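With one protein chain removed, the remaining protein chains of the complex are shown where they sit.
Should a chain be cited, it is by its letter among A and B, assigned in written order, with residues numbered from 1 in that chain.
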Amino acid sequence: MGIENIWQLIGNIIIGFGVFCMIFGAVSLFVLKDFYPRILVASKIDTVGLLSFVIGFAFRHGLSFFTGKLFIILIIMLVLNPFVAHILARSAYRSGHELAAEAEEGEKS
Amino acid sequence: MTQGLLVLWIVSSLAIVFETRTYRLIIYFSIFSLITSVAYFLLGSPDVAMAEAAIAAFASIFFIICIEKYYSRKENVEKDSAKGESLARKAVKAVPALVLCVGLFFLVIYFIPGIEPSHYLKHLYLQRFMTDVGGENAVTAIYLGYRVYDTLFEALILVIAVVAVTHMSYSEKTQVADGSHSEIETSRVAALSLRIICPIIVAFGAYLIINGHISAGGGFQGGLALATFFICRYMVYDIYDISVKNVLQWEEFIFAIIIVVTAIAVFLGAATYMPAAIVPIYQSVYLIIMNLLIGLKVACAFFVLFYRYITIERE
Partner (left out) sequence: MIVFWILAVLLSAYITRAFMGPTIWDRLLGLNLIASKVIVLIIVVASIYDMSFLLDFAIIYALSGFIGIIFLALFFSKSRLDKKREKKDGH
């Protein structure tokens, strides 16, 4: 078992972890009932999944031109993915979208 | 693996056909064009996929422009004519679309590979483009070498479209020195993220344009990336100090330069008058200059279209 095989194994494990995270994100989209929990769980788990995907492929390819480009993608997605989720949640809040439970309480009081 | 994606493609296009509410339609259209560009990518035409991905982002912005203009002119428009339709009429409308989609699907998968095409043009273009036009990307060789007339007319059409949009949404204020801030300005996380992203966008756009004749990419895609930079610049620093009129004049000037460069390079047939040693360098310089000019022109055009939206938003 050479040193390349060990790197490939580590990469495969990290990619498996990413797939696991993404499946949880997809399940949470259907299990949770409201928008704010959904965007919390889905975007957080999805960001972790994407980053671990990129790191896993970087491990699989070793030090090469491919890995350099992968790290550019890593930096971009590390900035952009939470940013888009932030803008979505913020504009939903500002437009007056409320949690279902909070809306019921507001009607009662 | 491509067939599974084509099924998703058909599903999303059917969703567009049967949706009547405008805002949902924009989101569905974005999904549809994302899937379209992935299908282009997997079917082996990367340049078109890149252009489609960039257009998908801009198309939603331009849909917003149209909706804003429409609803600001007619305040009390009630148009839900599709709501009163019975299920039977919907089914009758659904059948031809379904038949068409399924027919196209089977046509694409089963029948088109069976036809034996003539390979004359394929050999003509794909084997000789390196000596005829230069570069390593056959698509660039085609749109800057063999089909350079088409490129000229596409550039002309973009100029005409921008001029038409500018005159139809005419407003007195061509520039605003200061004023109300954009909504994103109040969020510090967003401003910080965009400040990190902006230099990457400019570097990547320049890379796409200059590297266009070697790898996939080119003037149009790089120009769209540069236009994205202008949008980010507006959103972060909230600068609205560039006059639309000047940018429009710049765009027309660049278009004139494109025509002149094309005339000098292609119609004089420079490859025949030059020593053979200089020809490859000359060809690379020609391709880079044309890509650069087209990129700048596209960036100017989308910049003007976007600033129209800002003017509408602020009025």
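Note that a residue touches a chain if its C-beta (ideal position, glycine included) is under 8 Å from a C-beta of that chain, and two chains touch if they have at least 3 such contacts.
Note that the structure is a prediction, hence the values are computed from the model and not measured.
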Filtering B:A216, B:I242, B:V261 or B:V279 for touch with the omitted chain leaves B:A216
Contact residue for the chain not shown (choose from B:T151, B:T166, B:T228 or B:N291): B:T228
Residues belonging to chain A that touch the chain removed from view: 15, 19, 22-23, 25-26, 29-30, 35, 38-39, 42-43, 46, 49-50, 53-54, 57, 60-61, 64-66, 69-70, 72-73, 76-77, 80-81, 83-85, 87-88, 91-92, 94-97
Mind pulling the chain B residues that touch the left-out chain? 1, 4-5, 8, 11-12, 15, 21, 23-24, 26-28, 30-31, 34, 37-38, 41-42, 46, 49-50, 53-54, 56-61, 64, 71, 183-184, 197, 200-201, 204, 208, 215-217, 221, 224-225, 228, 231-232, 235
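Keep this in mind: only the chains that are shown with their structure count from here on.
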Using the touch definition up top, name the residues of chain A that touch chain B in the complex. 72, 75-76, 79-80, 82-83, 86-87, 90-91
Under the touch definition given earlier, write down the residues of chain B that touch chain A in their complex. 183-184, 187, 189-190, 193-194, 196-197, 200
